[in-house]
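This report refers to the structure that appears directly beneath it.
A single protein chain has been omitted; all remaining protein chains appear in their positions.
Let's turn to subunit A:
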Amino acid sequence: MSFLRNRNVQCLRLASKRYLNTQPSYYGHIPLNWFENAFLAVGSAVMSLADPRRGDMVAALGETTAGPALPKLREKMLASAEGRQVLKARPRVNSKTVDMVALSKLPAGTFGQSYFNWLERCGVTPDTREPVRYIDDPELAYIMQRYRECHDFYHCICSLPVNVESELALKYFEFANFGLPVAAISAIFGPLRLDSAKRSRLFREYVPWALKTGGNAEPLINVFWERRWEQNVEELKKELRIEDPPPARWGKPLSEAAREKRRRELLQQASTGTETP
């Protein structure tokens, strides 16, 4: 299929007046120059505020505003033995790499069990993370992807559900722990979408906890979560120096996991349907 060429190579040949480096560094990479980066940063900021369900815009905002924060995270990872192992192995977190069945069978009190229970309780799956597109260095792109994919682990270890005020509390925690600008931007503008009762509770109880714990805790980017499924969760929290937050409001489970399950069942039915005459 030699006629199916990489689109960017064609761009370079047919429109060589364009930028020097339009070669992608990894699959799905879209190189941006400084102007496009700024444009996307502003556009995605406006769009994520207008429609917070646009996960792709929140992701784009994170990538375009990362700046020097990602190299700093890389330094943190390189300074820790476990962080170096994460950088070497580059584990990914999605429903293919996480064995849900095995997790459910783990004894109570382990981190794996607690993560499985958290997923069930909130009704989410580990599959909803956008791939990183706008970061040029493949290693920094991996670190961003790792941060995004481990977000649910942070939820679990901090015992926070997925409603808006808990997400914001977690954003303050992430800003204190990771230093990523997108966490700060979400933390500053996110509360505008809350009603005043929830907002005052957020600032009175959650933010002090989040900033204190986030600042005190070990850098969570270093943790090789996949090797700690069997570890006792309380012990893990003590090792990472994470304290429990003020009691949160756990609502009904979201429909995300149920929808995903239903979609997989339909696909299976369709494939077995075509196999049997």
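Just so it is clear, a residue touches a chain if its C-beta (ideal position, glycine included) is under 8 Å from a C-beta of that chain, and two chains touch if they have at least 3 such contacts; residues count from 1.
Simple rule for what comes next: contacts and distances are computed from a predicted model.
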- UniProt names the one chain left off this complex as which of "Codanin-1 C-terminal domain-containing protein", "2-methoxy-6-polyprenyl-1,4-benzoquinol methylase, mitochondrial", "Prolactin receptor" or "AP complex subunit sigma"? "2-methoxy-6-polyprenyl-1,4-benzoquinol methylase, mitochondrial"
- Item | Contacting the left-out chain in the complete assembly, out of A:Arg54, A:Arg92 or A:Arg201 | A:Arg54
- Touching the missing chain, which residues of subunit A? 3-5, 7, 10-11, 13-18, 30, 33, 35-36, 39-40, 43-44, 47, 54, 56-57, 60
